[in-house]
Each structure stands twice: as structure tokens, then as C-alpha cells.
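Have a look at this one before I ask anything.
Only a single protein chain was left out; the remaining protein chains are all shown in position.
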Amino acid sequence: MTDRLVSQIQNHLPNIPVQVVSQGAEALVFQTSVHPYIDKPYLKNQGKYIIKYRPSKPYRHPTIDASITKNRTIGEVKFMNKLTKLGINAPSVISADYNRGIIWMEFLGTELTNGDISSLKNWLWYLEKNESKEKCLNDQVQSVCRKVGKLIGKLHLNDMIHGDLTSSNIILEDFEPALIDFGLSSYSGLSEDKAVDLYVLERAILSTHSVFSDHYNQWLLEGYEEIHKEFSKQGGTKKYVETYRKLEDVRLRGRKRSMLG
Amino acid sequence: MSSSTLIPTAEYSAPDLKETHKFDVGNGDHSTDGQTTQISDIVINAGGEDRDKPSEAKDTPLGHLRAKLTTLQDQVNVFLTERMKQDKSKNAQKEEEDIERRILDDGVDEDDSD
Partner (left out) sequence: MTVDLDKYAKPGKDHYIALGLEGSANKLGVGVIRHNLGQLSSNNRAQVLSNVRDTYITPPGEGFLPRDTARHHRNWVVRIIKRALIDAKIKGTDIDCICFTQGPGMGAPLQSVVIAARTLAQLWGDIPLVGVNHCIGHIEMGREITGADNPVVLYVSGGNTQVIAYSKQRYRIFGETLDIAIGNCLDRFARTLKIPNEPAPGYNIEQMAKKGKHLINLPYTVKGMDLSMSGILGYIDQLAKEMFGKQAKKVVDETTGEPITAEDLCFSLQEILFSMLVEITERALAHVNSNQVLIVGGVGSNERLQEMMKLMIQDRKNGQIYATDERFCIDNGIMIAHAGLLSYRTGQTNDIKDTVCTQRFRTDEVFIKWRDD
């Protein structure tokens, strides 16, 4: 039960009020009203912060577990710091405890009408459930998808790989997307790695938002291409062509894969 | 049904063949122990044994058909293997040209921005 995990974080952070926001696969996300060291931080959302906790996974061998928890926490913090420096939308890090797998960070996002957090997934699900087809495919959706594509493009132009791109790892704040969840992130200039990053997202969109996935994926790629063209002086166009070509390769590999029963 | 009525046949035609090739199992001794349907050498050489031999043909119309089918299968296999060999030698030359073409024609796109 999650109660066991909640009491763990309360042991690690005594007297800090926490409220569960979500249970992801490898981490629990809490909301808190407490900033660990400043009263009035220079952040958009004051009085509201996120604590991300990677609990020890009892199914893993302790050695594997400790190494994964520590490496991912360190990796995520460094990655986020770099994003902040580069001005790529993502939460800022406030504080971290690597061995315990805790990261304190800025709160991003708003509540949707149905009370869910404004991730791209929840927003699209909300539209698909409550709105007409026209509204699911209107200019605003298109614009958000393109912005997400641009955001990922910026990331890749800096040779940074997210590693787990899904519609739940994109948070919208006033329809401006920000990336979250960098536990599987890495650095690479290889078009192969960028293509796999895009492929993972493409498949996540297909399986999670199957009805309109063709449109969403197309817009995402258009945004991705657009930002590369803006940086053509730095070789962006060439990079886009290479990555796109690799993406086609990776897709094909995907289809060839289920060869044996 | 009498055993004489159950004779399997096969025909093969292809654009490059003038006439259809007809297979005839003939009147020889037929058995389910085919020449071209044995277990592969790799298994035997690795110390394996053949546990999957076909059962012997029964002395019934369907049993006789099975044995004849094995003969027919042998004939077809030999015939097709021979054709594949011919194809291969024909294609060897073509393939070389193809590699040349691919290397020459599939250049990298120029990045117009630089």
C-alpha cells in the first residue's frame, strides 16, 4: 500500500506537511506548502512546492536499487539545473537528498476543470471526453502540440535526451508546456538517441490518445522541425534531417520486431 | 475409395519457363522417409538425435497417399533448389551493379542553411 511509502517520506522529512499528488512508476509526487530555506523565493508559484520521492523498490536487488535511486536523483537534478540555465521550461530545483532519493522543486501546472493536474495527457483526455471533435483539433490544441514539439527540439538541439517522453510528462501552465520527470535523461548528440526519444513519445501518443494521435503527432513533429529551422545557422536543419531519417529507421525496426511468436 | 485413385500431382509454371513442369511420382517404392525432409546436419553434429521421424505409412489408401506425397515433395524440393541455385548465379552479377548504384545515387542531402 502507498501508506507505507507515505510514512517513509514523513520519517525523512519530519514536520513537513505533505499531500500525495500522484504515484508515478518510480516516484511519489507530493505537494507541500513549505520551502526548505526561504520565505519568499523567486518563483512563480509561492507557497506551493513539489517534493519528488523515489522510494526504495523492494523488488530490486538492494545493490541495483541503491544505485538506480542515487544515479537517477543526481541525474535528474543536474539535468534540471542545466535546463534552468538554458531557459528550457522545466521546474527549478530547490533542494535534494541523493541517497534518500528526494528532490524539492518548483510547482508547475494548474488544475483543470475536473480537478486533475494540467498535464498534456489530462488536458487531451479532458477534451476527448467532454468536447466535440472540432474542439479536440482546434487551433489551441494544434498550437500547444507545436509548442511541445519546439520544446523537445530545443532540448535535442542542446544534445539533451529526456528518455521518457509521454503526454503525462508534459505540464501545461497557461498553455505553455514545460517538461518534467528526468529520471531517465541523458546527454547525447547522436541522431539515433534523439530519434528513439521521439519514437517513445510518438508511441505514447498513439496508445494514450489513439483517436486523434495522427494529428497530434504530426503537429508535434512540425514544431520540432520549426525550431530546428530557426537554428539552421547552428546546423539545425541538417540535424533535423538526420534525426528524422533515423526516426523512420526506428519506426521500421519497431514493425519488424515482432517476428517470432 | 481405392488406393489407385489417390495419386498426388504437382505442376510448376513460371514466366521464364516455356512449358509447365509436371511432377510424376511414378510406380517406385514410396515411403514417408523422404530424402529432402531429414533433420539437418547441425543437430546431428551437435550430438542430437532425431526424435521426430515421421511414422511409417499404414497400408491404407491414406497411408499410401502419404508415402507418395513424400516422394512428390522430394521431387519438388530438388527441382526448386536447382532453380534457386540458377537464380543465384544470375543475380550475383545484378547485385554488384545494384551496390554501385546505391552508393552513387544515395548521397547525403545537402544542408542548405550553411
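Letters A and B name the chains as they come in the text, with residue numbers starting at 1 for each one.
Keep this in mind: a contact is a pair of C-beta atoms (placed from the backbone, for glycine too) under 8 Å apart; a residue touches a chain by one contact, two chains touch by 3 or more.
Because the structure is a prediction, the values reported are computed rather than measured.
**Student:** Quick one: which shown chains sit in contact with the chain that's not drawn?
**Tutor:** Per the contact definition above, the missing chain touches A, B.
**Student:** Would you indicate which residue among A:T110, A:S210 or A:Q234 is in contact with the undisplayed chain?
**Tutor:** Of the listed residues, the one touching the omitted chain is A:S210.
**Student:** Could you tell me which of A:N89, A:S118, A:T166 or A:S191 touches the chain that is not displayed?
**Tutor:** Missing-chain contact among the listed residues: A:T166.
**Student:** Using the touch definition up top, pick the residue from B:L17, B:I39 or B:V78 that touches the left-out chain.
**Tutor:** Checking each option in B:L17, B:I39 or B:V78, the one touching the absent chain turns out to be B:I39.
**Student:** Contact with the hidden chain only, please: which subunit B residues?
**Tutor:** On the side of subunit B, residues 37, 39-40, 42-43, 46-48, 51-55 touch the unshown chain.
**Student:** Residue-wise, where is subunit A in contact with the chain that is not depicted?
**Tutor:** 1-2, 4-5, 22-26, 55, 57-61, 63-64, 68, 121, 163-166, 168, 184, 196, 200, 203-204, 206-208, 210-211, 253-261
The working rule: only the chains that are shown with their structure count from here on.
**Student:** Distance from the CA centroid of subunit A to that of subunit B, rounded to the nearest Å?
**Tutor:** Inter-chain centre distance comes to 53 Å.
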